[in-house]
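Of the protein chains in this complex, one is absent; all others appear in place.
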Amino acid sequence: MAHVSTSAREEIGADLVIIGAGIVGAMCAHYAIASGLRTIVIDRNSVASGTTGAGEGNIMVSDKSPGPELDLALISRELWFEVGARVGDSFELVAKGGVSVARSNPKPLHDLAESQSRVGVDAREVDQIALSKLEPFISPEIKYGVHYPQDAQCQPMLAAARILQDFQRRGGKVIARQEVLEIEESDGALSIRTPDMIFRTTHIINAAGTWAGEIAKRAGSDLPIMPRRGFILVTAPLPQYVFHKVYDSDYVDNVASSDADLQTSTVIEGTKSGTILIGASRERVGYDKSMSVPVIKKLARQATSLFPVLKDAQLLRVYNGFRPYSPDHLPVIGPDSKIKGLYHCAGHEGAGIGLSAASGKLIAELIQGVKPLIDPTPFSPARFQLAGVR
Amino acid sequence: MSARSSGDSLDSAASVNGVAIIGAGPAGLSALHQLLTSSQSLKIEMIDSQVRIGGQYWRHQEGSEFPAIDFDPRKNSAQSHEITWHLASTVWQIEKLEGGFRIHLASNVGDVTSSVEVEKIIIATGASERTLPFKNWTAPGVMSAGALQSLAKEYQVIPGKRICIVGSGVFAMPVAKSIKETAKKMGTEVEVTIIEAQSMTRWWRNSLAFLLNPSKIFEACGFLIFMKVNGVKRISKRMVRGVKIEAGGIVGLNVARVRSDLRPERGVEFLPGDLVATSFGFIPDMTLASILGLERRELSGDVVVVVNANQRTSIDGIWAAGEITGIGGHELAITEGAIAARDLLQRRSPLLKWRRVRQRLFTRGLTKIYPVSNRWVESLDDADIVCRCEEVTAGEIKESAHQLGADSARTAKLFTRAGMGLCQGRICQRNVKEIIDFVRSDGKSASDPNRETVRPIGGVVTLGGLSD
Partner (left out) sequence: MAKSFSFNGDGINFQSGDSVAAALIRSGYRALRRTRFAGQERSIFCGIGQCFDCLVIIDGKANQRACLVPAKQGMQVEFQEGAGKA
């Protein structure tokens, strides 16, 4: 870095600095300010400019198998509606419900639903007639599905912005365009250097999404968070053809996979504005932003086979985003093993919107040292940092 | 042009496997004209979104004579070349291949797709008109001056009896002329009034540019005489504040006196009229340039493609010409198109380059005469719609900057949906940017020419069209 002029930097003190103004950072801020910490949120760009700004706004429980992530998701979903009530109905939060369908063999979906039911997920099997009542425009070739009334959706960019607006009303600060150059620890105090500021604090939350690994590195630690590219197609506004989140059950398999090759399986849903979102592809191609015509075509084909009525729908744009993922596909939530005062809250992959509320609350509880809402062990950064997994 | 030097170069150009010219307006047709002089046989793909060639400037009626005989490809297409025309086709995506490009096309309705592979691309996608929002600008009977000209010139339709052309810039004059000429041909009466935001005396500031381009003096005088003879009224230093609508439709418009930075003064005057056309200059169409990832920069408020002296872009094998390298009108576009094509054929163009210098000087002068500063935002009421597609008001956009931290057209879009609709910000993006810039007087605007114009899908394509 060619920055020499350290003297010109403005100095700011705080109890907690959150790096990242996406939805995860916003939720961390929401719970931290409530616990009385003097909190500042900084971002290298502006609010919701990373993965949060390139997603559908999924708050889902249906796509997860029983385990720590599903436990977190179930808590998080309830917290989302609490946050929604607190901030006001301003980010299109709605429990629209999800419908997972099986194209050929219904057995894996049936088994998944049964196991989910046992841990508190509301999962209702539907046959073709019930399916056509839930989704009148779905292809008649699809004969089996599971209805998940708990699945919800929000407009994620607005959610992050409104939550941070509320945070600022309660005395918090958001400072955009602060790229973290270096994090230093000395005598239990931390300082963050950006091109024009120095933040002095006792706690830092790394909520930098796909950049969380880089932030850890700039603090002298490490965190194995990698980007996984995903496209979402957006159609022109249409009359309401799709009433729930409708997805292929093989989507669930894809989420749990580490295969670098392209995976696509359709997730289709309508939005309040009338557009239809078609996701989700997953590829590990680093930060390659170029558009992939084969992926677009594959998603289009899958969507029209699930909803033939979409054949005439015009493709308006494509979101090209990067999901931050960790080697075991579980988010990383907890204290860094090397740097005292540094906490990580990242690696939520495609579930960051949904998991953000519980993740933010958990981190706030860990910082305060109160009894956490869930056992934090499965999410601890130590699982990689101490094992030396990269 | 030296016969020997061009002959020398042709052998080295023998490797050209396919050239696509995207845009069949003045720049694209001029490039084609040059390519056709090559003695090596070339495979050329000509692509345009319109049904007829000619672009915005050479609009013409179907079946009528092409307005620029020199550049009419039907007149001079040599047999040795293979030209494929893709008209009424939009490019929705371009993929980079090893040593070339795959251009994905869709019919205008978007239901039929195809693709062509080429080694080189001359991109000349031109510009579309800039319009500014005002009260009731979304009402039927308010249209861009270009739409009005197209109706008159291309279709012989005069859509009103008392037409007001409001805005800033030289374009209002040829539009008024087209209307009067068409009306005369049809034997109908039409009243035309031009309401110009700037003062006529500003032309003196550009006298040097005029002296270097004497043909422009005659052109300007020709228009002034035509307007005098045909009774086209001109009102200067006024800007539209809103259109007045009664039960039967548009009855007129309110205009306010403005300063040269477009800041409105108090009080409005009413002008009767039943059709309002509006034009505040042009915006380069950067959609494909951004899909290709060509390096872009800001030039007098516009985002344009960065090119070198030979019209080469930042990507090997792609040239850019015409309005997308900086708004400059059809003559500069012709020159640039020719330089690009000649460079592709490895020919030099010293004379054309001198002509380009002269022509650029002239257009830079024009931007000085008709500046559009963001003070026009002061004319806007919070309830006025800015994004026509998603029906987003000025008040909502301002709120996104004040309350949610929007600091660019891109972030304002994410919060308000302005620019997220069917047109993908083609109409409003620039205006949203200027509202944000205006509101964020702290100077913390974060507009980035390489991020703001990104539209990942270049044109209309349906899911069915993609599934085939």
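Read from first to last, the chains carry the letters A and B; within each, the first residue is number 1.
The criterion applied here is as follows: a contact is a pair of C-beta atoms (placed from the backbone, for glycine too) under 8 Å apart; a residue touches a chain by one contact, two chains touch by 3 or more.
The structure displayed is predicted, hence computed values, not measured ones.
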{"item": "Candidates B:36, B:112 or B:147 - the one touching the absent chain", "value": "B:147"}
{"item": "Where the missing chain touches chain A, by residue", "value": "236-241, 274, 312, 314"}
{"item": "Missing-partner contacts on chain B, residue numbers", "value": "49-51, 56, 61-63, 88, 108-109, 128-129, 131, 138-144, 146-151, 154-157, 159, 249, 285, 388-391, 421-423, 426-427"}
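By our rule, only the chains that are shown with their structure count from here on.
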{"item": "Euclidean distance of C-alpha centroids - chain A vs chain B, Å", "value": "40"}
{"item": "Residues on chain A engaged by chain B in the complex (per definition of touch)", "value": "45-49, 53, 157-158, 161-162, 164-165, 174, 176-177, 233, 235-237, 273, 278, 290-291, 293, 296-297, 300-301, 303-305, 310-318, 320"}
{"item": "Touching residues (chain side chain B, partner chain A) in the complex", "value": "92-93, 95-96, 102, 104, 110-111, 291, 293, 390, 403-408, 411, 414-415, 417, 420-422, 424, 444, 446, 455-457, 460-464, 466-467"}
